[in-house]
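One protein chain is absent from this view; the other protein chains keep their places.
Coming up: subunit A.
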Amino acid sequence: HHKTDRYPLSQVEFARVKTPFIIGIWILSASIAKIGFHMTPKLHLIFPESCLLIVVGVVIGVVLYFCTDVAVSPLTPNTFFFYMLPPIILDAGYFMPNRLFFDNLGTILLMAVVGTIFNIATIGGSLYACGLCGMFGDESATPRLLDVFLFASLISAVDPVAVLAVFEEIHVNEILYIVVFGESLLNDAVTVVMYHMMEVYNEIGLPNINAQDIASGVGSFFVVALGGTAIGIIWGFLTGLVTRFTDHVRVIEPIFIFVMAYLAYLNAEIFHMSGILAITFCGITMKNYVESNISQKSHTTVKYALKMLSSSAETIIFMFLGVATVNNKHVWNTAFVVLTITFCSVFRVVGVIFLSAIANRFRLHKLSRVDQFVMSYGGLRGAVAFALVLLVDENVVKQKDMFVTTTIAVIYFTVFLQGITIKPLVEILNVKRAQKRKPTMNERIHERFMDHLMAGIEDIVGKTGNYNVRDKFKRFDNRFIRPLLIRDLKGAEPKIIETYSKLTMRDAMEVMRRNPSTI
């Protein structure tokens, strides 16, 4: 019914810009909320940012709920997994303290793999047992065995977003930080596998599961974890290779880092492998090579762009979590909620104590009681669990709505109660704090010297340890990989040279600042 009369002076056409406009409004309001907290005098000292963002989300959700009649839930699994999670994980992987991470890799893997499986088994088992006793009411409210384990596998995993959001603010010592944070990144492989496994088992049906299904379930864990890691590392090397040739087009350097890491993530997701592992390891790998190839300005751009992307993604996730809470599909089952929260906390503590005892047998630096406490207390659940529970098919799992409500309750419990109390607790328990530092020339050289010395001592004692393995890798890297991926090599110890140029640069700036007349 197109009708042309005269040329219009102005027009209103919202439909055309609706989607990008609404996205823009979301990002704007989240960012303004963030500014707001940091301007308030006391609020941001008591509450972690994530709590306040959820509260704002809830307020917006309530307003939307009463103003419009459509169900508003911007946090869909697809937007979460494709657009909001990757920046956060890439930021984590790219700025990961590699040395620290690999030194503690054993403990991290133990906590991430064995710990998560332990949690899934115990939480699932206990919830099912409680269901059998009829504690959740009549039969319609009691989930079946596989449904319970599906729920347990998504609720057991510690969430990297929530952990980062809380731990970034409290600055615990680096070992504690890397263990909790590394666990939250690496447990994704277990979560993905267990989740898909339970989903597929659910479709097959409990009586029809045979030994082969179980065997491929176990096998798929290795495929998902190692496959994701391998994809990430390959893309990381490729990024290094591409940036070797960017010296004529400096302005597009950052784009390679973002796009190739993102492709690594999607590439892993194509094959149902762990995207989180892929993008983490892509970041870890590429950093080694990219940093020496790209210009200082590109490096600054990468740093700030990554920080900005990840912090806005994090902000939006927590706000959306709040918004998504307000809807009319909630099924509140007090027994189920309370028991889930109890089991999550209790088994987290039990698992940490048990696994630290094992880890301490092999660690040079033992995890103390206080460390163990912070580790179990830092086991926050977050948006990954929420996105996964939204993915559950309600035709297969009858209690989906109850699961969603319970997941939200657990997230609120961990983010609010644990998030707010962890800061004072860390102070009361006198947990060693991190000191931020840039290495001096002496530290750089002497520490590197000690590394070589220790590798030598390990060789003499005839023991294969951390130093030994790192030494082997470094040698291999220096001989075969670096010459291939790096434009101009700076000797076998690029870190020493790098520290040197940074320090001389700083001195030069200082001189200029003091004597502006010399310029």
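Keep this in mind: a contact is a pair of C-beta atoms (placed from the backbone, for glycine too) under 8 Å apart; a residue touches a chain by one contact, two chains touch by 3 or more; residues count from 1.
Criterion: contacts and distances are computed from a predicted model.
For the omitted chain of this complex, the UniProt record lists the protein as "Calcineurin B homologous protein 1", which is one of "Calcineurin B homologous protein 1", "Trafficking protein particle complex subunit BET3", "Origin recognition complex subunit 5" or "Exosome complex component RRP41". In the complete complex, the hidden chain is touched by one of A:453, A:484 or A:509, namely A:453. Where subunit A meets the omitted chain, the residues involved are 362-366, 435, 437, 440-443, 445-463, 465, 467-468, 471-472, 475, 489-493, 496-497, 500, 503-504.
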